[in-house]
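One structure, as structure tokens, below. Some questions next.
Complex shown without one protein chain; remaining protein chains in place.
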Amino acid sequence: MNRINKVFQKDGTIMSIYFTAGFPAKNDTLSIIKELDSAGVEMIEIGLPFSDPLADGPTIQNSSTIALKNGMNTIVLFEQLKNLRKMTDVPVVIMGYFNPILQFGIEKFCESCKEVGIDGLIIPDLPVDIYNDKYQKIFKSYGLLNMFLITPQTSEKRIKYIDGISEGFIYMVSSYNVTGAIKSFDSFQKKYFKRINEMNLTSPLLVGFGISNKNTFIDAGKYSRGAIIGSAYINWISDKGIYKTSEFIKSLRD
Amino acid sequence: MNRINKVFQKDGTIMSIYFTAGFPAKNDTLSIIKELDSAGVEMIEIGLPFSDPLADGPTIQNSSTIALKNGMNTIVLFEQLKNLRKMTDVPVVIMGYFNPILQFGIEKFCESCKEVGIDGLIIPDLPVDIYNDKYQKIFKSYGLLNMFLITPQTSEKRIKYIDGISEGFIYMVSSYNVTGAIKSFDSFQKKYFKRINEMNLTSPLLVGFGISNKNTFIDAGKYSRGAIIGSAYINWISDKGIYKTSEFIKSLRD
Amino acid sequence: MINYNVDKKGFYGNFGGAFVPEMLYPNLNELALNYVRISKSKSFKKKFNQLLKDYVGRPTPLYFAQSLSEKFKCKVYLKREDLCHTGAHKINNTIGQILLAKELGKKRIIAETGAGQHGVATATVCALLGFKCIIYMGEVDIKRQSPNVARMKMLGAEVRPAKSGSRTLKDATNEAIRDWISNPVDTHYIIGSVVGPHPFPDMVARFQSVIGYETVNQLNELENKSKPDYVIACVGGGSNAAGIFYPFLNDEDVKIICVEAAGKGVNTGKSAATSILGKEGIIHGSKTLLMQTNDGQITEPYSISAGLDYPGIGPMHANLYKSGRGEFISVTDKKAMEWGLLLSQMEGIIPAIETAHAFAILDQKKFKKNDIIVFNCSGRGDKDLDTFIEYFKL
Partner (left out) sequence: MINYNVDKKGFYGNFGGAFVPEMLYPNLNELALNYVRISKSKSFKKKFNQLLKDYVGRPTPLYFAQSLSEKFKCKVYLKREDLCHTGAHKINNTIGQILLAKELGKKRIIAETGAGQHGVATATVCALLGFKCIIYMGEVDIKRQSPNVARMKMLGAEVRPAKSGSRTLKDATNEAIRDWISNPVDTHYIIGSVVGPHPFPDMVARFQSVIGYETVNQLNELENKSKPDYVIACVGGGSNAAGIFYPFLNDEDVKIICVEAAGKGVNTGKSAATSILGKEGIIHGSKTLLMQTNDGQITEPYSISAGLDYPGIGPMHANLYKSGRGEFISVTDKKAMEWGLLLSQMEGIIPAIETAHAFAILDQKKFKKNDIIVFNCSGRGDKDLDTFIEYFKL
């Protein structure tokens, strides 16, 4: 069974932490993963940096720009991840825009993922329809799960459709916004979480976009299986460096 | 008999000197006239300065601008000329654009001219046709002669027409140009002077525009009764002051 | 019936004529004898109309301005001369005159310009038909209308600064006239407005009359009427006004409003409101109203807009004023600038500052609900962006 599916079989709120590969420094990838592993996160998302990350806010954009300047790219990332599975059993997801994956070659990309022990993918600009038509088969053949997004604007019908295709979990985007840290959820967002929760979908839900503190993390846990935290963590390591990771995780948990 | 007509009855080349009233200084008018009189010029033209002297080149334009700044105007000029005829018997002509004369009032202007002993007028932008239709009568009634211009472009027919209307003399503009000093006449100009000369007009001719030195003055005298000198004299007094006038006149004559 | 057109001697009532030095007589006489004949000839008309259509982009629209109409409770139409090639009505006239110059065998073109629109329009037609082109422009105007200076240079024209007097339009005109005096044979002087000696005012008005005649056709189509209740235009020299008034001059059902530049205020000494501040006199060869001292010296006008910064008005307009046929209203810099911004933000049309003056009368006049008001939207504001930006600190 895929590590992602396994993690959702356990109880408790899932914390999935996103970081951009190659940031702050080119070779921080494994060190960050080790930190996250020992801090006890349930899932890790590695961002493959892209020049034009149009779903991302300034924090992740900026980390991507630096990562690219540092020399990060797809080849380097897979090279760094060679010993990933000697180090951790936590499920690891790559989040990346479609173009770098296309240029690397989809088949080759899947192969590399499998080789290093990646469990799934979030490709924000690969629409679920095109995935379904053209790409699902190949990703599946390498045992990779593809997770898709829903937003407050997604119709009930389409949510059900996505529920049928998304594997592992559904990424519930918290608001009308690009990525970025906010302080708390408003009543509109909570109503939306509740509405989706009550749909009793097949796939479990994780909330993403805006989770930044204990407050938002706990709230996310109430309406879903957990949360994905990106910009807040990037801000933290920009500030304090990567070796204060466990403090960050603790500050959100208790 | 008008002093202008009288002067043309004598033999010899006529030298008519133009200066701008109010230049170099506001009250130079009578002093300049006195200088010209004792230098023995045959005719004097007083320029009434105008803000927009569109037939004039930079030298006269510039002297007009300064004269106006110095406070020269029509009233002042007539005031200055009160004792003109106590001082000289040389014919004196006012050369002025039509608008200041209109604003002063044509009748009043003629009256004032008569009072101070002005003999004639050159109004470059009062066309001969309109003069003929509307203004000749009034100027005549004050004994003022109006002189008109011809140019290398003026048709034979029109020259004859102008000859019928122009009084005193015809102002033969030497070239296609606004006023300004040149060094010598070219063959085109000489041909033109000759052509006009051979028309045997009723009115005597004076050449104007460009006479600046002995060379051009003597040439003018060959084809006409004499010449009008403006810019060259203005340049001279700008340079040397008004009391070196007789030197200037001598330099042209012998 | 009174006739507000030119008479045989080149006068509009008491105004007009050709008060020029003899040196200009041959040129003006050649024009006066030929302009009507040539411009009415079949071959001329064909070329003129074809260039207006295919090159200038005529007919320009008659645009119903919805927001203005709602706000001012009448039917506001804009005659869109701002859409003409080069950005103002000026090119209608330069096309006409360059074709005439060609017919007369001229090789060299000179022109004066204030706002630069006429200079650009002249440089444009010279490039089009291969004429040498020299543009006189006041030093002050060269500074405040720099985009148009750049355009003239791109088009291959030589821009000569007029450095005398107020160094604006009046002085550029003096320089152009001096050039013409010095080059009477091969050169045609394309005057840019209905000013100067006869036959220029009438010639320019005829070439611009296409604006008015198109308006008649368009009103027929849009309103089933061949005349508006009001036609309104800004007046510098008066060519855009003459063009749109032309078909209506002798039809007193159509009210005519001329809008002049009050500058900082009519009585501040910084104004270009010629009809109020001017007296009869002669400027640039024409008897008309002009701003002058008691002594008859032409005074330096002032307006924020270079195209209205002229101390005279055309003789046709002087006659419209004196006869009462036209209503004259003057508008300050401040009002004009505000209306430039307002028109931009209400209708999406950035007008030339000259043009903006005309619209400002909407604040001052009361109209009836079904009144059809046609504004001549004489030019676009691209040339004035620096002035707008600085004025509003945008």
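The first chain written gets the first letter, and so on, giving A, B and C; residue counts start at 1 in each chain.
The criterion applied here is as follows: contacts are C-beta pairs under 8 Å (C-beta built on N, C-alpha and C of every residue); 3 or more make two chains touch, one makes a residue touch a chain.
Remember, predicted model here, so these are calculated numbers, not experimental data.
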{"item": "Chain not shown, its touching partners among those shown", "value": "A, C"}
{"item": "Hidden partner chain, touching residue among A:25, A:68 or A:218", "value": "A:68"}
{"item": "Touching residue (missing chain; options C:153, C:225 or C:368)", "value": "C:153"}
{"item": "Contact footprint on chain C, counting only the chain that is left out", "value": "53-55, 57, 60-64, 67, 80, 82-85, 87, 123-128, 130, 147, 150-151, 153-156, 340-341, 344-350, 381-382, 385-386, 388-389, 394"}
{"item": "Residue ranges of chain A at the interface with the undisplayed chain", "value": "50-57, 61, 65, 68, 73-75, 97-104, 124-128, 130, 148-151, 153-155, 158, 162, 173, 176-178"}
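The rule we apply is simple: only the chains that are shown with their structure count from here on.
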{"item": "Geometric centre distance via CA averages, chain C-chain A, whole Å", "value": "67"}
{"item": "Averaged-CA centre spacing for the pair chain C and chain B, given as whole angstrom", "value": "37"}
{"item": "Residues of chain B whose C-beta touches two or more other chains", "value": "none"}
{"item": "Per-residue multi-chain contacts in chain C, two or more chains", "value": "none"}
